[in-house]
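Note that this complex is displayed minus one protein chain, with the remaining chains in position.
Residue numbering begins at 1 within each chain, and the chains themselves are lettered A, B and C in the order written.
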Amino acid sequence: MNLYAYGVAGWLLLVGAFGVVRSANLVHAVVSLSVAQSGTYVLLLCVGYQRAAGAPVFGSTLRPSTRVTDPVVQAMTLTDIVVSATVTALLLATAVQVHKQQGTVDPNRLSALKG
Amino acid sequence: MSSRGRLALFLLGAAGVAVLFATAFLGMPAFGSEDHPYRDLAVPAAVRHATANVVSSVNFDQRGIDTFGEETIVLGSVIGVAALLRPAQRESEQRPPPDRHRLESTTLLGYVLLPVTLVVGLDVVAHGHVSPGGGFQGGVILATGFHLLYLAGSYQALARLRPVEIFDRGEALGAGLFGVLGAAGLAATGAFLANVIPTGSFGQLFSGGTVPVLNVLVGLEVSCGAVVLLTHFFTEAITLSVGGRRERGGGT
Amino acid sequence: MTPLIVMSLALVAVLGTAVVLTNEPERQAVTLSLFGLSLTVLFVVLQGPDVALSQLGVGAAVVPLMVMLAIRRMRRDQEREADGRGEAGE
Partner (left out) sequence: MTSGTAAHLMPLAIAVPVLVACLMVAAGSRLPHHVLDLLGVATSLTVCALAAVVLTRSADGRVVTWNGDWRPKRGVSVGIPLVADSLSAGTALLIAGLMSCALLYSWRYYSPVRGYYHALMLLFLAGMEGFVLSGDLFDMFVFFELMGIAAYALTGLKIEDPTAVQGGLNFGIVNSLGAYFSLAGIGVLYARHGQLGLAPLGQRLTEHRADALTVVALVVIVTCFLVKAAVVPFHFWLPDAHAVAPAPVCVLFSGVMVELGLYGAFRVFWTVFGSAVPHDDIRGAFLPAGVLTAVVGALMCFAQSHLKRMLAYSTIAHVGLFTTGLATLTPEGTAGVALYAAAHAGVKSALFLLVGVILARHGHVDELKLHGCGRDARFVSWLYFAAGAALAGLPPFGTALGKSVTEEALTRAGHPWGPAVFVAVSALTGGAVLRAGFRIYLGAGPAPDAGGPVAIAAQTTGIEEHRETEQLSRTPRTMYAAVLLLLAGGLAVGVLPGAGRAFDHAAEGFTDPRGYAAAVLFGTAPAVGSPHHESTWTAQGVVLGCVSTAAAVLLAAAAVRAPRAPDARRARLRPFLRSLAAVRALHSGHVGDYAAWLLFGMTALAALVGVLPVDG
């Protein structure tokens, strides 16, 4: 069971890295990177999951107790999502700029940096 | 490296990492177990500060400096995107004419949805400490709401509604006040980001001390920041660069 | 592990793979958005409503939108360049 739930997280990380490696388009590489990062969300939330426990938001229906899923990993994931969105935005802007300068975003055809 | 060589190297590395992950995953506590030591500390701590949404308590109170760092990341990325997408000197820009043909129904949908999303966004920000949501989620909803105008009609209407400088300022204000509130905690109790506002009673709108205040500040920053980010990308998408790219031998 | 969790995890894994295997950037913006939605579902199922809400806004809407806009910019430049070359050839 562990292997399945956490395995999906590990799979996303590896498949995202695979996307970066075989990418023929920097935008595709940046998107693949964000897929790799979603692996970390899945891992964190799976780590914080507890069977038959509620969400860590108390109110009229849920009285404070500790039978809730782990709020700490959820807070971490929130931060992680923000990081992902901002990194993606910045890298996309960079890719747009690469395209303006070199006329292509295919890493196989970019030739500015070597050796 | 040839693309085959690259792939071979990757597969070798990925196989190794897969083994590493599998080893680690087998050693972790079973999925869905009851063993969450940090949670057992965080929930009572949130209750002590009368914050019904424990995730908000962790984000803004217990581990507030993480969120301070996170908001600074948002600020940094907005500045970075603005710097990277600034018009280059030899690039003169052309705006397309404003005649965009849209279906009437899409326009109507956009205008109807705009106020709805704004209200929902504000609500999510305001109740982030008592119900799911918060400044970040609400801020994103607000920013998306603004961009329904794009769906609804012309770029021009959108441009009129979002003078970038004001949003820039709103974003900086949100991030700055977050720091100021942290420093206020430092001045009052000697600890950065200390929860210095009376925490009120559990589950009420006025509870959680600094948590709802920080939620509002983050909402301000994120909504403005996301609007600025999207504006830069929208401007890129409809702008033509004239003589933008530098001619390079071998490039296409 | 409930069947719901098993299924949403499987959906996430499949759609994540699909995003990576989509070579055409325009289509990738769409698959990315669907992948974002599947993550949202997973987070709801895993009892993380806060996370699900921000994933919905960021992963399913804002990021795919930015990807789409970035691609559109590149396409326009390419088309323009092709036009320019055509004119020069005339």
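Keep in mind that, in the parts below, a contact is a pair of C-beta atoms (placed from the backbone, for glycine too) under 8 Å apart; a residue touches a chain by one contact, two chains touch by 3 or more.
All values derive from a computational prediction rather than experimental measurement.
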Among the chains presented, those that the missing one touches: A, B
Chain not shown, touching residues in chain A: 9-10, 13, 16-17, 20-23, 26, 29-30, 33, 36-37, 39-40, 43-44, 47, 72-73, 76, 79-80, 83, 86-87, 90-91, 94-95, 97-98, 100-102, 107-108, 110-115
Residues from chain B at the interface with the omitted partner, ascending: 1, 3, 6-7, 9-10, 12-17, 19-21, 23-25, 27-29, 35-39, 41-42, 45, 58, 61-66, 68-70, 72-73, 75-77, 79-84, 86, 88-90, 165, 168-169, 171-173, 175-176, 179-180, 182-183, 185-186, 189-195, 246, 248
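The rule is short, and it goes like this: only the chains that are shown with their structure count from here on.
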Rounded Å distance between chain A and chain C, as computed from the means of their C-alpha atoms: 12
Residues of chain C whose C-beta touches two or more other chains: 1, 48-51, 54, 58, 62, 66, 70, 73, 77, 81
Two or more partner chains touched - positions in chain A: 1, 4-5, 18, 46, 48-49, 55-57, 68-69, 74, 78, 82, 89, 92-93, 96, 100, 103
Of all residues in chain C, those that touch chain B in their complex: 1, 48-54, 57-58, 61-62, 65-66, 69-70, 72-73, 76-77, 80-81
Residue ranges of chain A in contact with chain C within the complex: 1, 4-5, 8, 11-12, 15-16, 18-19, 24-25, 27-28, 30-32, 34-35, 38-39, 41-42, 45-46, 48-49, 53-57, 68-69, 74, 77-78, 81-82, 84-85, 88-89, 92-93, 95-96, 99-100, 103, 105
Interfacial residue positions of chain A with respect to chain B in the complex: 1-7, 10, 13-14, 17-18, 21-22, 46-51, 55-60, 64-66, 68-72, 74-76, 78-79, 82-83, 86-87, 89-90, 92-94, 96-97, 100-104, 108-109, 111
